[in-house]
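A protein chain is absent from this complex, but the other protein chains hold their places.
Order of writing sets the chain letters: A and B. Residues in each chain are counted from 1.
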Amino acid sequence: MTLIGWLQIALAVGLVLATVAPLGAYMARVYAGEVRFLAPVENGFYALAGIDPRREQSWAGYTMAMLAFNAAGFALLYGILRLQDVLPLNPAGMPAVPPDLAFNTAVSFTTNTNWQAYGGEATLSHFSQMAGLTVQNFVSAATGMAIAIAFARAFARSGATTIGNFWADMTRSTLYVLLPLALVMALAMVLLGLPQNLSGPVEATTLEGGKQAIAQGPVASQLAIKMLGTNGGGFFNANSAHPYENPTAWTNLLELWAILAVAAALTATFGRIVGDRAQGRALLAAMLVMLGAGIVACYGAEAAGNPILAKLGLTEAANWEGKETRFGIATSSLWAVFTTAASNGSVNAMHDSFTPLGGLVPMFNIQLGEIVIGGVGAGLYGMLLYAILAVFVAGLMVGRTPEYLGKKIGGREVKLTMLALLISPMTILVFTALACVWPGAAESLANQGPHGFGEYLYAYSSGAGNNGSAFAGLSANTPFFNITIGLAMLFGRFLMIVPMLAVAGSLVAKPKVEPGAGTFPTTGPIWVGLLVGVILILGGLTFFPALALGPLVEHFAMQAGDLF
Amino acid sequence: MDVRAHISLFDPAVLRGAAGSAVAKLDPRSLVRNPVIFVTAAVAALTTILFVRDLAGGGDAGFTGQIAAWLWFTVLFANFAEAVAEGRGKAQADTLRRTRADAVARRIGAGNAVETVPALELREGDVVLVEAGDVIPADGDVIEGVASVDESAITGESAPVIRESGGDRSAVTGGTRVLSDWIKVRVTAAPGGGFLDRMIALVEGAERQKTPNEIALAILLAAMTIIFLVATVTIEGFALHAGATVPVAILSALLVTLIPTTIGGLLSAIGIAGMDRLVQFNVLAKSGRAVEAAGDVDTLLLDKTGTITLGNRMAAEIVPASGIAERELAEAALLASLADETPEGRSIVALIHERHGVTADAAGGSFVPFTAQSRMSGIDIGTRQIRKGAVDAIKAWAGGALAPAIAEAVDRIARGGGTPLAVADDRRILGVIHLKDVIKDGIKERFVELRRMGIRTVMITGDNKLTAAAIAAEAGVDDFLAQATPEAKLELIRAEQAKGKLVAMCGDGTNDAPALAQADVGVAMNTGTQAAREAGNMVDLDSDPTKLIEVVAIGKQLLMTRGALTTFSIANDVAKYFAIIPAIFIATYPQLGALNVMGLATPESAILSAVIFNALIIVALIPLALKGLAYRPAGAAAVLRRNLLIYGLGGLVVPFIGIKLIDMAVAAIGLA
Partner (left out) sequence: MLTHLRPALAMTLLFTLLTGIAYPLAMTGIAQAIAPEAANGSLIERDGKVIGSSLIGQGFSDPKYFWPRPSAAGKSGYDGTSSSGSNLGPTSKALMARIQGDIDKVKDGSAPVPTELVTASASGLDPHISPAAALYQVPRVARARGLPEATIRDLVLRQAEGRALGFIGEPRVNVLRLNLALDGIARRPQG
């Protein structure tokens, strides 16, 4: 670890924090319906779709609208992928995407996972990337944001029955938050060197006289929303490690900011919606504690490197395998932590080649449920579920029926919260075990021994956690993995959201109790510590055996110089 | 007899009984009510089958057998904890039950014919005649007559109480005994549904229903059990990838140590013990829900008289009118009070004796008692008429306006929360006596405590606003309701509840009943009417309104004990992982030996030690579960910090030490 490394890390984290308050305040206005600069477009959309944005929905209505919209998005994307060979903008002449991969990819992008079982530049037409993937990059993120806002309203309202209008929340997320940010960011990215064209691959004749085909496309526009919407689905296979997606240290910095910007700011939006900004800050503080710990662990492990390599007579021990020269160890490690803290899943270095502990950090981040800042919206509502759980334990310990933000937490909330929180770990563990025993699954592994197990574990963690990053050595484009990871993504997204919205429906109906001295305060260091403790203990206990058999044993093996 | 049969935590009779019921509770129908323990029992049964298989097939039967045995012990210890708690309740119920000899009742049938029937045949609405020496056969209201009743069976108070028809002292309880005179009682509860029956059922835990928080916690524990079940079962798959297989007995051991058996095993014991603590305190809760609600109370409504102030006002000073010698006023006040046997009257006599050294002789005088019409009392000595009483009554009697100085004194006393009594001699107003409410000793400190616990106190009084404000300020309550009518009280409770607050109050009169019913915690005084006792969800056998405060503390203690043991139980898992995971995989991945931070002797001893620790910790925590956490009033943040430190951090550290010690013992004995 170097001072310059830490300075770069501090700069990126500082940038994220700097935009929390202004962006958070702006979004609070957006969801209150106060920002209307695209009113003609917004009203036009509502009119064409037959939506009355002022008619609020119960939690069930909200959920149904969300599911219907996502189902339609899935169907359209699946259709585009299957038909891309006959659709326009296919200069490289890509064939239709096979059914299992199309299913996996369509699920992947509608669930905001952006797991890529394919290499973008080798599989998809420009039309698929634009009209298929980019659209879902916007609306799947907007869906997550809408749900988080609806959940926040459940805490803000007292004795109400409705939690907002899904269509209005989703539309406003897109029109007033994601689209303007993406436009500005894409423009900046072009100015910083990213391609944005509709051409096919360019044929170059190399200096040594060889041929090099270089894939082209509308990279900047897709990249901007991929980062801002915590999507992470790269235009290219190598994602943000690809020099066309991330050519310089400046683009790297901007992209790092974009991973966390919206999700971090949503904590401030939350604080404003519930009328107590300290509540939002406390959630952010808990997130930052875990983020900081992750950065220290990951950067430390990557900088310390691989003792086996050190014996080969190289200049430095740091783990350069799978990292780009222009980013270095520090910001590659930082990216790994950011992208898995959020449900972004883009990479600027290959996690599969990380040291065992360096790779454990992103994996564990995902397994905790992507709540360390988290995906846009998804991070906030995931964190709120943990907050409900933490407050429940804390409430009992201070001798009161637990309440969070003035809402008493009862059996129904605990049941639904546990249901929402359980689905992802169960999915990860069961599918990983299934892959371990599935005949032929091991042929997809790039690595043997515990690291190979880590590839399975990471894949299903990434799927169920809707992250999308990978231990990419796993050749996941097989029917078994396409289907199981596809299911993991669906479970991890919707089986979590539905009980979560049911919690919102249950909470919104409760009266809001004013806090008193007997109320356990959900701000301040004890609360932050407790929240972090509950998250780590629950996550740690659930995944300890799996992590012990993957990264931990690999770590000890690496220290001992054992190879697999 | 006192309900508070003091039963030591380790009463041998209770423990013996509990050991028996622990085995009886192995009945699956009983186990299934507690998912965590049910899973433990199922796993223990599975391991037992494996043990038998190993015995027959030559596997490591010794090891599997020990695991199976300790898993059964885990179940038995959990059952034992519950049985001990229930046993203590039963012992108390037996004390109660003994008071209910097979009573007979004399029912007054049609045409006033009296027939003797067994008490069990009485129905609601029957009227029975109870005479001196009889046991009252059922709960009811006195509709005719006056009697002194020995209620020591339920209150522990040996002094008899008067029960009479009408008014607030009409309720009688089945099982109590009439000492003198006779009463006719209309039965209000069917046999088995009476107060005493419900008390018995409650302390025995027979009617125990899970409380809302207990249900929520049980769900959390069940969910954690599921996740650990998945985490354990999937290990078999993960192991296959490494080319290893894990014996099912070891996975069983891991599962049972991970699932929250500690809190799962103690959960119902904690609930029963909470109820029990309330009984020890001579308060009967009609449901566990009420006890839990007590811990949540935000607003406490307290009657001024008897709770905040001593029941009676005391004379504090006398203020003579201008031109009247203090001594003259003192003498007149003394004469007017000599025969006044009310506490106020006696306090006037005492004040004048002590402060003014005046004595007087009322020989030959005739006393004029206080009546509601005259609103004054006094003495006639010859033609001399001395009176004391309400200022306006005396003013009217004396016929004339008050001298400005007197009017000012009256005003000052009223503003200060006191009551002015005017004294007149032959229709000449001599001055006023200042009667003052006396705040109970230590009550102010209690309110400070309550405030620290986050509870708002509201004083309820019939006094006017001025008086109420002064007393409220002196006692240190947060708010007051002056000139309180039952309607105003009900209104106040509803207003607080609309803000999401939980309200506790106590009351005794029939007109308190609606408010008692509306309040989240309504403590009825045992001396109160049947209606009040029906409306409240707790009955205080000592009829001491200040107990509300302790009731709140007991409620909090109940929740805290559950929370702390949950935290402890879950934190324990960290050490168990460090014991078992390296043990399981050491053969496949010797590198994992690095995780054996406790340096446990062998894989077998590590697994066995974790299982033994897991079983023994339940027993070790039974006393805590029964006694409850030590409770000190403090703000929520301070309480949490303390409990997190003890039970969170302690829960992390203790098992590391415990498992290591057990491992040393296991290795030394050569068990594994």
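Please note the rule applied: a residue touches a chain if its C-beta (ideal position, glycine included) is under 8 Å from a C-beta of that chain, and two chains touch if they have at least 3 such contacts.
Keep in mind the model is a prediction, meaning the values are calculated, not measured.
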item	value
Where the missing chain makes contact, among the chains that are shown	A
Of A:Val35, A:Leu81, A:Ala220 or A:Ala546, the residue in touch with the unshown chain	A:Ala220
Chain not shown: contacting residue from A:Asp169, A:Glu255 or A:Glu324	A:Glu324
Hidden-chain contact residue, picked from the options A:Ala18, A:Leu183 or A:Val437	A:Leu183
Subunit A residues touching the omitted chain (full complex)	4, 7-8, 11, 41, 45, 48-51, 64-65, 67-69, 71-73, 76, 92, 119, 121-122, 130-132, 134-135, 137-139, 167, 170-171, 174, 179, 182-183, 186-187, 190-199, 201-208, 210, 212-216, 218, 220-222, 225, 236-238, 241-244, 247-250, 252-253, 306, 308-309, 312-328, 332, 347-350, 352-356, 359, 446-451, 454, 471-473, 554, 557-558, 562-564
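Definition applied: only the chains that are shown with their structure count from here on.
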item	value
CA centroid of subunit A to CA centroid of subunit B, Å	50
Touching residues (chain side subunit B, partner subunit A) in the complex	212-213, 215-217, 219-220, 223, 226-228, 230-242, 258, 292, 295-296, 298, 451-456, 498-501, 555-560, 562-564, 566-567, 570-571, 573-574, 577, 581-582, 585, 589, 591-592, 594-595, 631, 635-637, 639-641, 643-644, 647-648
Complex contact set, residues of subunit A against subunit B	158, 389, 392-401, 406, 408-411, 413-415, 418-419, 422, 425-426, 429-430, 432-434, 436-437, 442, 449-450, 452-453, 456, 510-514, 516-521, 524, 526, 530, 533, 537, 540-546, 548-549, 552-553, 556-557, 559-560, 562
